[in-house]
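Take a look at this one; I'll ask things after.
Here the complex is missing a single protein chain, while all its other protein chains stay put.
Chain IDs A and B follow the sequence of writing; residue 1 opens each chain.
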Amino acid sequence: MNAATLAGLSGAALIGLGLYGVLTHPHPLRKLLSFNVLGSGVFLMFGIIARKGAAAGLAADPVPQALVITGIVIAFSATALAVALLLRLFAVDRSATLRPDATIERNDRSDA
Amino acid sequence: MTIIEALDIGLAFLVLGVAGWTIAAHEAFTAVIGYVVYGLLLALVWVRLFALDVALTEAAIGSGVTGVLLISAAVRLRASEAEMMHERLGIAPRLVAAALCLVAAAALAAVVLDMPDPGATLAPQARQPLAELGLGNAITAVLIAYRAFDTMLEKVVLVLAVIGVWSLSTDANWGGLAGPTRLERTEGPLAFLAQLLPPLGIIVALHIVWVGANEPGGAFQGGALLSAMALIVLMARLREAPAIGRRWLRVALISGPVVFLAIGLLGFALAGGFLAYPLGFAKPVIVFIEVFMTLSVAATLPMLVIGPPDRRPS
Partner (left out) sequence: MKSVADIFTIVAVCAGSFFFLAGTVGLLRFPDSLTRLHALTKADNLGLGLVVLGLLPQANGFLGGLKLVAVWLLVQLAGATVAQVIAEALRRRGPPP
């Protein structure tokens, strides 16, 4: 087994791990972290495609690599936006829960 | 099994182990620390895939800048964690989720094992215009020439993300300051580092941007390094981030996409197409774009990390 296949299998496992975290963690920050793990697994899949596309004297196909570089930067900006939204939610609500009924309960209590 | 294969397998287990720890950790802060380590290990995997440009980007942005963002978020959200403990799923739904994720991962693993080798590739097409463009790094060529449209739109996305983050400020603080406040007297090791490191970091960043034309490196990696220098100065509280209403900041933020777009439109007049570079002048034009992209990245990343403004300029 070569390094590329190994990285691809790691990518597949990371996608599974990240997906599990996104599904099971109730806290949005943990969901976000898991989503980033999932994303890096997807990037690794691109990595194996790049490595298997080695040709023309290049050790790896530059097109998927360039897409991954773009992707890492986009993933960061999306994460930053999500963190800002989450901190705002916490500042307004004093809670980070995503349960839709939680806010309604709280509003009912403050109304009463 | 050779030594290098054993090291590869060890690295893969390490990456998966740290990723699993990040997912399973009890506290968000611990999980974030795990994520930073995970990012650095992942950079090593990218080195093993002969993708040095990606490794640099992953280490600088995927692990470094994202790490700073998430650590501060984890600290500020610590109070929200205990309350949400009772929202954790029961054992049965978690088992179902685990089984489904296992199926997804297994399907992807089957695809990986079934991939044709050598696979489909665009390497010859990406390599062919290199001499014409005067570049040596095929990835830079893909980013700025072959698929320039993607890169330009990505710069636009960065600006949109900044606008999105800023728009979460209250009306009263619009145009105000974000991030840590400046201290009158700063001392200690962090302040020392924040004074000593930036000159060095700026030189290294410029070097990385400059060699990016021919060797691993480029605008993203150099820009990320510059933003790291800005962040260390902010964290040491030597200076405050500029108020988001400042004209020069806004010019710096949009300079990358604007220059990119302007040169793209000029391509209609000079080279007969959007984002077409005039023959013989491709290299200087590309370096010109890279400089402004670096500036844009260097201004964007710290503003995204410190979040929306929370106070008026004093």
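Operating definition for what follows: a contact is a pair of C-beta atoms (placed from the backbone, for glycine too) under 8 Å apart; a residue touches a chain by one contact, two chains touch by 3 or more.
Worth saying up front: this structure is predicted, and the values here are computed from it rather than measured.
Remark: the absent chain touches shown chains B in the intact complex. Among the residues B:L7, B:A120 or B:L200, only B:L200 touches the chain that is left out of the figure.
Of the options B:F13, B:F149 or B:F192, the residue whose C-beta touches the omitted chain is B:F192.
Seen across the whole complex, the unshown chain contacts subunit B at 188-190, 192-193, 196-197, 200.
Assume only the chains that are shown with their structure count from here on.
If you average the Cα atoms of subunit A and of subunit B, the two centres end up 13 Å apart. On the side of subunit B, the complex with subunit A involves touching residues 5, 8-9, 12, 15-16, 19-20, 22-23, 28, 31-32, 35, 38-39, 42, 45-46, 48-51, 53-54, 57-58, 61-62, 65-66, 69-70, 73-74, 76-77, 80-81, 83-84, 87-89, 93-94, 97-98, 100-102, 104-106, 108-109, 111-113, 115-124, 126-128, 138-139, 141-143, 146-147, 150-151, 154, 157-158, 161, 164-165, 168, 220, 297, 300-301, 304-305, 307-308. By the touch criterion given at the top, residues 1, 3-21, 23-27, 29-30, 32-34, 36-37, 40, 43-45, 47-63, 65-70, 72-81, 83-88, 90, 95-97, 99 of subunit A touch subunit B in their complex.
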